[in-house]
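Just one protein chain is left out here, and the rest sit where they should.
Order as written gives the chain letters A and B; numbering starts at 1 within each chain.
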Amino acid sequence: MKKILALALALIMVFALVGTTAWAEEPVTLKIWFHGSNVTPDASQKVLDELNVYLQDKIGAKLEVIWGTWGDFDQSVVTALAGGDDVDMVFTCNWSADEYNRYARDGYWVKLDDMLPEYGADLLSVIPEGIWECAKTNGYDGIGIYAVPALKDTATQNCWDVNGTLLAELGYDVDAVCEAGLDYYSDEFEEMLQKAKDYKAAQGENDFYPLVVEPMVLERLVTVTSIVTGDLPGAAVLSFYYDKDHPSNDIGSEIVNKFATPEFEKYAKRTYELAQKGFISPSTQNVGTSNDYLNACQQSASYLFGTQSYAYGCEIDFSNARGIDVRMVPADAPYMDSTSGQGAMMAISAVSKNPEKALEFLNLLNTDPYVMTTLNYGLEGFTFEKNDDGTITFIQENRANYSPWRNGMGNIRILPPTADEGLSYWDDFSAYYNSAEALPYGSFIFDNSVVETEGAAIANVFAEYAFGLCSGATDPDTVLPDFLQKLEAAGMSDFVAAANSQMAEYLAG
Amino acid sequence: MTKNHRLNSISAGTEAVFHVVIGLFSICCIIPFVFVIIISLSAESSIREIGYSFIPRAWSFNTYTYAIQRLPQIWRSYFNSILITVVGTFLSTLICALYSYALFRPDFKYRGFFNFLSFFTMIFGGGLVPTYVICTQILGLKENYAALIVPLLVSPFNIIIMRTFFKSSVPLDLIEAATIDGSGEYSTFFRVVLPVAKPGLATIALLNSLAYWNDWYLSLLYIRQNKILQPLQALLMELQNNVEYLNRMSASLGASAIQEATRAPTQTLRMVLVVLIVVPIACAYPFFQRYIVAGLTIGSVKG
Partner (left out) sequence: MNEKLPARAAGSGAPNWFQRNKKTLALLSMVTPGAIWLLLLRYLPIGGIILAFKNYKIFPRNPTFWSNLQHSKWVGLKNFEFLFKTDQALVAIRNTLLYNIVFIILGCIIPVAFAIMMNEFTKKFVAKAYQTMMFFPYFLSWVVVSYFLNAFIDAQYGMIPAAQAAAGKEVISWYTNTKPWPAIIIIANLWKNVGYSTVLYLAAITGIDANQYEAAAIDGATKWQQIRYVTLPHLRTMISILLILNVGKIFAADFGLFYNVPMQNGALFSVTQVIDTYIYRVFITTGNISQSSAAGLLQNVIGFVCIMLANAVVKRIDSESSLF
């Protein structure tokens, strides 16, 4: 075995050497890897051919793009990065498999602090201080910036998604109801659900369920808690309670076990009760069908209340798509934390042979409207047309073959607004997000690698119980004690304690 | 012949029972596929209203028209799948037959060594990342057809199965006789042994062709930029995974996820792809079957 290993190592060394000497030709080719794209090879070729002429002229570099899709990015990026593939820039964030903070810790990303003033001066001025703050993480080379954050929807706000059309049909004054806000525990709330159910039943729709939600979002919305950045991906077990009107107020809370609070118990009981009364569909309660059902209900407008993690202007999109009057009723004020600040980023891989050039490119991408527009929206005359007022209109036929994930690319606020969005869209967009307050713990990031074994065990306990409780499928009176006990056995106390001690350390200095 | 056949067969009653058992099972095997066809022909609105159902509220052929007209990649992927399957099946079956034939020969000096060499890799491997590194960085298996063929060329499982087929169908006297006649090893192998081992060979070829036709993982790993090379199954898995991922991540992605999900391919489109994948290989199946079942007569009828 040793011999084989030695042989393998020797072989690889030789190849690595050959690889490095063969490099060093002009112009530099930069390879970038995006997430969530829907781009055909032909369309990509067409757009890049034109963009590369511009890029060579501007920064003396050519761009090659890996159009990662939603489905393949996570699976292939892990293998490729661990295997040392020659990629210069990679999409990262705090929810993808190449999780920004963990990968910074393990040395996958180049630390940018020293390079930014020279190669990313424009970036430094364009991206607000607060967002840079969120991008700071404790990487292998000390605390610093390991990726360029995208200037997109950088705040979180939980909203009730209200079917205004149906509410009006039930005889309510929609504006008044929305103005007053919704209280999950109130009798009025239940009464509205009941009325909607009866109303639909009278029309012959017997399997109408008025409350169509994403259970995990509903839980955060009702209990007014934030995701703690660095919590287990796909298994958020930590909660941080904040002031819903002024998220930056320090109300003396610390990080807690999400499921061990009286608020959670109250939430679970209420949800179970509403489910028992037939307001929540069994399809919502089945992990495998929950989201398909949600999408179907939203598209066919067959719901009364839903949940939505708000994005600026989304009610207009939704109203158009669903053909009803969609209202967003805020449950809290928008807040900013690392979870939203790190929602989409571009890192420079440690493997990159031209990190400076790569940063130069990212600088250009985030500040030059032509580059951002071309990469994000395609070419004028191919995927979109310019209108006289400065907005653009997509040529749907080609746009369908060239649709990268808009928010994943960088500073989308320099894109031209579409005709639907209207001329002032990006100004309003910026104003909304810039108004968001930071949570009291600022841009704290929990490093859960110190309690990795506990985390692994907790994630499996979570998968067994959390969804059932949050969706009202299981009775908290019987299930919650079991759940809490198993969480404890999996090391939940240590997990929470680690988070709190790190936060105290962070706040102290 | 008929007379002999009667003598040598089971009673009509027993055969009827066999038919019921096997027939029922076979029907169970085919029903889900019928279900897939029904979904692929259901109107999207019907699925939204009543979920997946054997009896949709409305039928529609739209998705087929859409898939065939609007997705140029489907035709390319078809071509890729066929190319990969044909070349891959031929090479892998040949390599497997040669390797296992040598292992089957009791007079092969290094038989034990090579037997273990292949068996050991069935259990132990370097794992995903090291294999990936060797393939892409040393063997150059990325962004090309070779990357979709080479990694599946040898299957230790198939080698063991093929060796078993040789053992049970090729009498050693036959090889001995051929050798005495002055036949070389290769000519013995191709002219004498392979014809006798046809059912086994066809079975292995079938398994190999299925493995190539069904594979999507190699494409996920090795085809990233040059997606023109994507086989059909990979195309389907990508669409499928997109939907699954958006579902799983919707809490993190917020409104983006909903906007993306409305753009994602519909459930009917996914089922159309399943149909498009299964039909060609199901049509190719009888080709292999001719050799596998042909021998059935030998056992029961020949007299």
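The rule is simple: a contact is a pair of C-beta atoms (placed from the backbone, for glycine too) under 8 Å apart; a residue touches a chain by one contact, two chains touch by 3 or more.
Note that the coordinates shown come from a computational prediction; the quantities given were computed from them, not determined experimentally.
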In the whole complex, of A:174, A:350 or A:395, the residue touching the missing chain would be A:350
Of B:83, B:154 or B:228, which residue touches the hidden chain? B:154
For chain A, enumerate the residues touching the unshown chain of the complex. 1, 4-5, 7-9, 11-13, 16, 78, 82-84, 97-99, 102, 106-108, 140-141, 207, 232-235, 281-283, 285-289, 293, 350-351, 449, 452-453, 455-457, 459-461, 463-468, 473-474, 486, 489-490
Touching the missing chain, which residues of chain B? 5, 7-10, 14-15, 18-19, 21-23, 25-30, 32-33, 35-36, 39, 50-54, 95-96, 98-99, 101-103, 105-110, 112, 114-119, 121-127, 129-131, 133-135, 137-139, 150-151, 153-154, 156-157, 159-161, 164-165, 167-169, 171-173, 175-176, 178-180, 182, 184-186, 189, 197, 199-200, 202-203, 206-207, 210, 214, 237, 240, 244, 271, 274, 277-278, 281-282, 285-286, 289, 292-303
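Note that only the chains that are shown with their structure count from here on.
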Provide the residue numbers of chain B that touch chain A in the complex, in ascending order. 45, 47-49, 51, 70, 72-73, 128-129, 132-134, 136-138, 220-221, 224-228, 237-256, 258-264, 267
Touching residues on chain A, where the partner in the complex is chain B: 8, 11-12, 15, 19, 36, 38, 40-42, 64-72, 74-76, 79-80, 82-85, 95, 153, 156, 214, 216-217, 234, 283, 289-292, 295-296, 298-300, 308-311, 314, 317-318, 321, 343, 400, 403, 405, 407
